[in-house]
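Next up is a structure, given as structure tokens.
The other protein chains are all here in position, but one chain of the complex has been omitted.
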């Protein structure tokens, strides 16, 4: 990476988040000598790609920059000699998310994008595609960095490392970003005056905070969290943690821990949405529609504030920061998914964790966190091993492994109903699960099909 | 241990299982030069102690042996210079078990003796008592072996090692015994011709089996399990494992895995019992009443066959076998709870596991099992860490830890209802939880009480 | 392994130890339904093969058995459908051992068969050959067990596992056998009444001993060791361990620890032999000559007592015992080189250790030993890692790794002289080190050659 004319590629370029990414590049124009930005998408996303692509061109122009913005459906052309590749695609588009949410909901289970059955199927659909991208990168741009923020970000990064054998990857998430944006103010501090120590896995990590005199202020923040807002991403329903639990662990769990520490309430909320205003995907589709209507405006040349309503806000900015930190060797503190190497000694050294790291030219170097106490250790080891089972199932298409993953998942009460859910979701996602083709054919032959209520719902929303 | 006039002590001597223990000693009379058997109980158990104690005397006499059988309420007198101490007591007697089953049931949760909220509270009540016994042993019989089969056997053994700092302990369970009694016949073999490898923790372990040509026959047994009976203890409802799951893991889970692999069905069954014929404790009380009626018969001098109906059958015989193996240095293969020392490398070396071991004069030496695959590893690490949290809560009376244990437990859906359950169970068990006294007082002051329906039920059954 | 007509193959069948092996089979004739014994050797060993082979036939006949004894130079013919393959060959014959002893000696270093530079080169020569044998076995007898007692036994077993990917292997050594033969008498006991716990790696392990009352008697044995003979193999010079050191470690080191704990004295003794009566190989050649003269006697049909003079006595008997334990599923306690799997938690789980194991139809199942104290742990971790470096160098022919191995070896004082020694030994062993061919050619081109004094010595002894 010594080039002074960077080629940036974004796969899933038609995403509604792209304007945040472009804004992020523009903010860092002095650190990043960009020459070309390539936005890549698939045929089904061509219309969105065009809308958001032209918006991107306007933004670049408004910033007075001469960067080339290319829109293409030809991934290999885009990847050729790329310096940085970022991935933010969604296999199966919003309809897939609707399935992830509504099919579990129809069984009385949690329907959510990265937790429970939905998260597992999102991984099943995404892993084969990301490995295909890695295969292309090995041929087209073997020295490029891959910045992944496609969810489930931790499992995707794990698959890239373990099955793709690609080391130059950093996985990102907006959850730690948002914690660091909102917490300092709770205790009257600025982020620069605090030392954050995060450790765990994506969407399942904890953190501790120290001020600039070395005093731990974790529990000061916790105390304030019970007075106000917790800085959650917009897609997480806000039910409070039990204070006695946090006082025992003496750490701050991430927002997604709600699904595990207040399972009943999160499930109830999910089922209410399912029955009432529609699941999150359906809400998001409305927001997305509004966003794309805005993006079509030939006069709009800046990121509209409505984008902040999306749950993934700040993801793209984090990606730009990671890219700038690597390129300009900034050695920034970032919380990233990367190989453990000992940072979390309760997990294997050679698998991916999400952890405080120093990000610079040499990549992400994790900062050591040390051992967890038994309660957090037990949870974390369960969840990381579940990730490994899911990734292996996603790669092999082994039905037994898929069933094991369902059984391990704390959001899925094991039993016949869980197995029926698995079967229906396999059939419903048939188009995007080539690895499970044989099993799906068997299931269909045995009469498994998508239930009418759900099917209707999906059709209606296309 | 070089004495030729052994003093055997059983704490909880009034248990209905005592005849099995006595029978076990009699069967091994040539290996064990017993001089005295001391059956100890508490005042509330005096009547049962007398009934079963006289039955024991008759059994010894009928066997033509001159062993002394002592009945006492004075534990320290019994422990003085003991050689082997076995523990099979139940703190709070059957009423406590009724609470463990009925209070969770009234919240819609699983009510079971060693799993879910019931298992946690059984540990909370038992750990302080066992540590008190260890304290007495240090003074009265510092060289004795402690053979524990009080449930939850794994957590109790862990507490004895970690908090009692007592190494000469072996924890026993009848689950592996029953597997090894029933499985060989399924494939037309005898136990002596098979090599069993068990590993995990108490009530949560797996095993593999090899025949005398070295061929692994694990999956042969699995295949037969789908044709017939699985050899479960009587207290476990029999719902089958998913075959695809077992074919993936290529091991045989223990009977209690049903609670985790078929959670819905086990919960449904538990709630049906709760509403209908009564929970297991209530069924057991009926069986016990019949047993004690039998034991009163001055002509009965052998173990009645009805005892096999109790879920704990074979526990006492396993205890006798462990004692004989140690005393006669038999180096028998037994599955015991003991310090890991590396046998299960996925768990810490210095905590208790349940594992195939060679039992002889040097105690239990675990046979190495090697690493688990991710699915089993994740489950096991969660469950072992939960045990550590439960034991620490049981010793410290820390409410936050108790809440963490409830949150980790896969049988308890976390949230407000789980916390309410915790609170009610603390208050309900007040008498046996001195370590939680302060918190219980706070809860009572805040109005927490045992719900009428449950309370009535407990009264009625005393 | 369900055959009732066993085919046993011994590679290196012309060894002087073969009569012990045959005697071992005969002793176990009731456990082993042998049909054929195949003794295999290379052309250079044909004469010895014939002598010892006919001796073997006489022994079998004298025992009244109808076993077929085949002598062959065709390894693949011998391996076809074999049940048990034992390996006891010496690549480069005795001349290679003379080089291993005399070249280091000429530099003032220890010259010894399995320690120091000699042990490293023995591994360099042997690893490629054993991997070739494994390759043949995969094709000719994929279900056979490989019982290795070719030295350095631990490193060879490691290579078979790690590079040969062959799991059905057991590595043997006579050192633990001899300890268990001589120590019990020191404290007036019999072996059957003692529990031995060995752990470490081949030629570098420790043990603890317990009597049949569970009392540890390790230090009782140590006390007696300072009164008499230590039961060392004949090839180890007897200098005593420092008593204060043993009292600190509270374990019994193996005989070979002398090289590490009394390095100066062992070096002095080695150099004395080098200058005086000749190194061990030269003494052994005299013993071997005597043995083969005996074996030629057409009336000799039993193992002559002179064979006990060889350092490897009891190796072959141990091999027979391992074979019988596997075939007859005896579940014997043996000390073997096998995969760690957690038995020695201070070493990686997936590499070979030498450890107490239960040997039966399912192979060797290690008994857990638990953690070592820091002093022993540090030594053991150095030595095991050195083994890994040596094996990798032996497989790859990487000169840097060979130099690293020399540098790690405590018997070789690092520096220019050590590097010169490495170079000369590479050139001297040229014929048996195809993997290092390129480097050896460079060395020869640079003028490295075997020094005259050594060379003459080797010629003279052929």
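To keep things simple, chains are lettered A, B and C as they appear, and every chain counts its residues starting from 1.
Keep this in mind: a residue touches a chain if its C-beta (ideal position, glycine included) is under 8 Å from a C-beta of that chain, and two chains touch if they have at least 3 such contacts.
No experiment lies behind these values; they were computed from the predicted model shown.
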item: Which displayed chains the hidden chain touches across the whole complex; value: A, C
item: Touching residue (missing chain; options A:46, A:136 or A:211); value: A:211
item: Interface with the unshown chain - residue positions in chain A; value: 1-2, 193, 195, 197, 210-214, 326, 329, 331, 333, 339-345, 349, 358, 360-363, 365-371
item: Missing-chain contacts mapped onto chain C; value: 242, 244-245, 247-249, 260-265, 267, 374-375, 377-379, 381-386, 388-389, 392, 398-401, 403-405, 407-408, 410, 413-419
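Please note the rule applied: only the chains that are shown with their structure count from here on.
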item: Touch-based graph of the chains, sorted into line, ring, star, complete or other; value: line
item: Label of the chain whose CA centroid is most distant from the centroid of chain C; value: A
item: Between chain B and chain A, distance of the C-alpha-averaged centres to the nearest whole Å; value: 44
item: For chain B, residues contacting two or more additional chains; value: none
